[in-house]
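One structure below.
With one protein chain held back, the other chains of the complex are shown just where they sit.
What follows is subunit A.
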Amino acid sequence: MLSPVIDPEGAPFWRYAAQGELRVQACADCGALRFPPRPCCPHCRSFGVEWRPLSGHGRVWSYVVPHPPLLPDYAERAPYNVIVVELVEAPHIRLVGNLVAEAGAPIDSLPAERIRIGARVRFVADPASGLPQWVPERP
């Protein structure tokens, strides 16, 4: 599986996520949330940054089910799901991820037939990789 190559702006996201915390970059001056992380605020041009904790509750905005040809690690797991989650507190912030049966479960642990747009999901961290994952609110 691929690991993110982390840049300075994004590093705090991955650090918090590995601790089981979903935090999104916010402007330290006007408070606007932004994703993906970047050097300055597109609303007020401030370079001040803070990392705002969010509830981790979201909804499935869309999803796909990739099939081979794929990179080897992913081909072995295919078909698996990839979802886009819109965050309850900030629906314009949508995170790409996988819907899994429980924290640490593989990307094909939940059959795609069970996924619906609008379904409520919750943020968890994969204990092994530290990567964000999503589990159904009502399993």
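Heads up, the rule we're going with is that a residue touches a chain if its C-beta (ideal position, glycine included) is under 8 Å from a C-beta of that chain, and two chains touch if they have at least 3 such contacts; residues count from 1.
One rule holds for everything that comes next: contacts and distances are computed from a predicted model.
Engineer: According to its UniProt record, what is the protein name of the omitted chain, chosen from "Autoinducer 2 import system permease protein LsrD", "Lipid-transfer protein", "Carbon monoxide dehydrogenase" or "Ethanolamine utilization protein EutJ"?
Structural biologist: Options "Autoinducer 2 import system permease protein LsrD", "Lipid-transfer protein", "Carbon monoxide dehydrogenase" or "Ethanolamine utilization protein EutJ" narrow down to "Lipid-transfer protein" for the missing chain.
Engineer: Counting contacts across the full complex, list the positions on subunit A that touch the omitted chain.
Structural biologist: Residues 1-7, 9-10, 35-36, 42, 61-67, 70-71, 74, 77, 79-80, 82, 84, 92-98, 107, 112, 117, 131 of subunit A touch the chain that is not shown.
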